[in-house]
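A single protein chain has been omitted; all remaining protein chains appear in their positions.
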Amino acid sequence: MTSEIFKRKELVFALIAFLGLWLFLDYSVVEPGVQSVTADILKWATLLGGFMLIYGGLEALRYHSKVVYKKQRNWYWSAYFVAIVLVYVFSGLIQGSKGMIPQWLFNNMLDPASATMYSILAFYIISALYRTLRLRSIELAILSLVTIIVVAANDPIITIYVPQLTAVRDWFISVPNVGANRGFVIGAAIGAIFLGVRVFLGRERSLVR
Amino acid sequence: MTDVLTLFGTYIAIIITLAVYSYIIKETDLFRFAEYSFLATSIGWAILLGLDTINNVGVSAISKGRYDYIIPIILGLLLFTRFSGKLWYLARYPVAFILGVGLGVFMRGQIHAMFLQQIAATVITPVTVDSLIILVGVLSVLVFFYFTREHKGALGYVSTLGRYFLMVGFGATFGNTVLYRINLAVGRIIFILRALGLLP
Partner (left out) sequence: MGWAKKMGEISSKWIYILLAILLVIPLLVPIPLPLTPSHYTMEVYETIESLKPGDNVLFVIDTGTSGWPALGPGVIALVEHLFRKDGVKVFFVEFESTSPPLVDRAVAAAPSASKKKYGEDWIHLGFVAGEETGKASFAADIRKVISVDYKYGKPIDEYPIMKNVKNMNDFKLIVEPTNAITWMEQAIRQWYTPYHVPIISIPPFLDVPWAENYYRAGQLKAYLAGTSGLAEYEKLLGMYGDATRGLAVMTTTHTYAIILFVIGNISYFLSRRKKEVK
């Protein structure tokens, strides 16, 4: 019977709505008691954030362990994955997250891989600029010309000979771009506010599976 | 021993960097090595950070007599019921807690910062050509995102103007993306050249 009550989604939506409204209304309340409770709620959420990090890690471990167990495609890479995660976590538990092994893995594997993954896009961006930026229509022409003005203004040699380019780039970024951007931000804010109201009223069912 | 480990680590870092770049040519086992190393170390690091957070925020509070912090710890443990076949529904509650708190925190900031202050910045400003262009841009982009009515006639023209403003924004972003991605690549190449002793 108790488990049936906890299975009901209405309880979950009520919790989301209650907490959301509490935090939202706390902004305008200066009652110290209320603010103290809010500070604790925020701290609890931070603590839960820590659990989320661990849960995500364990979910990935579970998936790759299954691949190894069932010897599915590329199972040896999954075995490598599981081995590195376990070495990382156990060495971190023994030595602390600033211990020699965790720091070695961070500095020599995580850092270079993470940094390089993002930088590889440099090659694809140049290729995209070459293949897709065509003056095909008005929209593409505007996009392409503004792109090239910004690229040229970011080129130190070109700006030595054409210093006005910097001012043109800055004008594009600080006037029409701000107009577009601000419209985007305000529009997104309106959407987010309405979504929040739907959640507070319990009408947004897609949040919970 | 430490010097040998440091040197070995530097070579691993160089190999991983070049392995990731090898993807441009072809996806090889070398790239997979870098990919799985990245995934595994990110997960390991995230788990350690999570444990540190629980220790520093939760366990330290309980050790100082704040026994009410047992509640969020129990809530956090409920997350792992997702792995169980029968009790999976209990994992909804910690997620609901985070969603509710996150939503409240986000909404209160969103209304003030991303809505009211942005409107104020657009409207409460000295009247110049630039500020009028910004106002036209904001209004036309908002019309572009208004999908309740078909964009015909006057609405269509304003919506088209909004699209042009958006293209300027995207163009500025794309141009700066070229700069950013190249800079990231420069940073990695500086690392390799420095490790090989070709740069100070």
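Think of it as A and B in the order they're written, each chain with its own count starting at 1.
Keep this in mind: a contact is a pair of C-beta atoms (placed from the backbone, for glycine too) under 8 Å apart; a residue touches a chain by one contact, two chains touch by 3 or more.
Just so you know, these numbers come straight off a predicted model, no measurement behind them.
Engineer: Where the complex has a chain not shown, which of B:Ala19, B:Ala46, B:Ile73 or B:Val158 is the residue touching it?
Structural biologist: B:Ala46
Engineer: Could you tell which one of A:Leu21, A:Val68, A:Ile101 or A:Met117 touches the chain left off the display?
Structural biologist: Reading the full complex, the residue touching the unseen chain is A:Met117.
Engineer: In the full complex, which bits of subunit B touch the chain not displayed? Write them out.
Structural biologist: Counting only subunit B, the missing chain is touched by 24-25, 42, 45-46, 49-50, 52-53, 56-57, 60-61, 98, 101-102, 105-106, 108-110, 112-114, 117-118, 120-121, 134, 169, 172-173, 176-191, 193, 198-199.
Engineer: So that we can see where the missing chain sits, which residues of subunit A does it touch?
Structural biologist: 27, 35, 38-40, 42-43, 45-50, 52-53, 96, 98, 103, 106-107, 110-111, 114-115, 117-119, 122-123, 126-127, 129-131, 133-136, 144, 148, 151-152, 154-158, 160, 166, 173-174, 177-178, 181-182, 185
Following the convention adopted for this analysis, only the chains that are shown with their structure count from here on.
Engineer: Could you give the separation in Å between the centres of subunit A and subunit B, each centre being the mean of its C-alpha atoms?
Structural biologist: 3
Engineer: Give every residue of subunit A touching subunit B within the complex, in rising order.
Structural biologist: 6-7, 9, 12-13, 15-24, 26-27, 40-58, 60-62, 74, 77, 80-85, 87-89, 92-93, 97, 100, 102, 104-123, 125-126, 129, 138-140, 142-151, 154, 169, 172-190, 192-193, 196, 199, 207-209
Engineer: Given the complex with subunit A, which residues does subunit B contribute to the contact?
Structural biologist: Touching subunit A from subunit B are residues 5, 9-10, 12-14, 16-17, 20-21, 23-24, 32-54, 57-58, 61, 68-69, 71-73, 75-77, 79-80, 82-83, 89-90, 92-108, 110-112, 114-115, 118-119, 121-122, 130, 133-142, 144-145, 162-172, 174-179, 181-182, 184-185, 187-188, 191.
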